[in-house]
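Complex shown without one protein chain; remaining protein chains in place.
Take a look at chain A:
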Amino acid sequence: MRNKKIKAAAVMLACALAAGAPAAAGAETVLRIGMTAADIPRTLGQPDQGFEGNRFTGLTMYDALTMWDLSSADKASVVIPGLATEWKVDDADKTKWTFKLRPGVTFHDGSPFNADAVVWNVDKVLKQDAPQFDPSQVGVTASRMPTLVSARKIDDMTVELLTREPDSFLPINLTNLFMASPAKWQQFYGKAEGADAKARSQAAWAAFAKDASGTGPWKMSSFTPRERLELVKNDNYWDKARVPKVDKMVLLPMPEANARTAALLSGQVNWIEAPAPDALPEIKQRGFVLYSNEEPHVWPWQFSRVEGSPWNDIRVRKAANLCVDREGLRDGLLAGLMVPATGTFEPGHPWRGNPTFQIKYDKPAAQKLMQEAGYGPNRKLTVKVQTSASGSGQMLPLPMNEYLQQALAECYFDVQLDVIEWNTLFTNWRRGAKDPSANGSNATNVTYAAMDPFFALVRFLQSGMAPPVSNNWGFINNPKFDELVKKARQTFDPVARDAALAELHAASVDDAAFLYVAHDVAPRAMSPKIKGFVQAKSWFVDFSPVTIVP
């Protein structure tokens, strides 16, 4: 009897060792990420859900002609060559650009990346009679490269891009145009059923989204809509230094902050975006690691500059900027999760410049400016700001606005809040301060991404960008800004262009064009087993260098 027991134990031990040994030797490393998105961002090449979409299903599976350098946590993230190795604008005609393509790159399906693929991908969003034209991808793409008109193949590895007007921002804008595999799409199109070419095209894109093919460092391995996307590393990635070190990445939508936090704390995932702020002490106490860094994001008040607006007086604009204790906001309400904003870009950024107006907390100076403008304790200036109760990038809009309300009250402002639903606020943003939707507000509180010059500066400062064209909500009309925008757009040497943009930014700070309040810091929490992660000053993340230690 005793022998039988020993034998049984020995067999069990052998089985356990046999099962465990290969697992230990070749254990698959899996990065499980809880995203803030409620759904998997679109996987067909041009993701939805803003830059979170680009972060997870754009830059992972796809590449663009140009890309962001995400290797440093200290330096500003700048544009570097991607699928194009070099580019230049035509000396005689500044609307023509030539891009030299990277040789030897293949899509995940094995088909080659070449000039035909670039033209095909431009046509998918710009050429309405192209079979692959997809209206659902137009909005998120064309708006981010507003001057691009068309693409033409010069030879297999050279392509010419045409813009509507001279535009030195094009290489930066092109970080948003991801290259999907035409060969793969064509396979689906060939098999697609539909009443007409448009229906077949839609069916082909729907099939492509389930079995996507790009050139990126990660390949799609399985996709359950609204639940999970599994990506595996692309061993054949063209940049050997960026072949992922982790075998697999699983992306899980978890829109609720407490659910994400619980998933991390219970070990279901090993990485979460935006943990619940009040759980940060527990997350740290349990040994998880918190990361954050300044993001190209601005939490502002955008002033109305239409006739009769109190913000037309520069003393009032400057006073508002000097009356806010941003450090107090950071250390109190936001528990350290913000960077005080002293402009759209902070010192160290190539587009910062040297503004003479220093944005800081200086209440006496603010009060003095307001008194010079004719206001005081007995004659307060009433201003109204439209904001939302929540929303992507809005951080904590209501408490933050109430903080400003209290702070500005000490500088003789009487701030009224007009709180509306986030999507409505977004829609109103396009309509401008003159539209009835502004509801008498003379400022709006819509946060914005400041990744590229058009979105960070031009669309707000150039007079021609007033509604209905773009987001100059307050109808700013400053000839100096227009001149500097033109100069920056028509300066094609990258260093000189950056200098021109810095000049434009400095001018906007000197003019106190916005009430600059905060930059978000993109907090994320992860298991201490995750190593090698670098949180760049960007909306984006490079997952390739991440490792998981046993």
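As a working rule, contacts are C-beta pairs under 8 Å (C-beta built on N, C-alpha and C of every residue); 3 or more make two chains touch, one makes a residue touch a chain; residues count from 1.
The rule we apply is simple: contacts and distances are computed from a predicted model.
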Missing subunit (named according to UniProt) among the choices "Redoxin domain-containing protein", "Sigma-70 family RNA polymerase sigma factor", "ABC transporter permease" or "Peptide/nickel transport system ATP-binding protein": "ABC transporter permease"
Which residue of A:Q358, A:Q406 or A:T427 touches the chain not shown here: A:T427
Option touching the unshown chain, where A:I154, A:A206 or A:A409 are the choices: A:A206
Identified contact with the non-displayed chain, of A:V78, A:A130, A:L265 or A:V289: A:L265
Residue touching the undisplayed chain, where the options are A:G139, A:P399 or A:P528: A:G139
Chain A residues touching the omitted chain (full complex): 34, 38-39, 42, 44, 48, 50, 135-140, 142-144, 146, 202, 205-206, 209, 224-228, 252-256, 258-259, 262-263, 265-268, 420-421, 423-424, 426-427, 429-430, 446, 448, 455, 459, 467-471
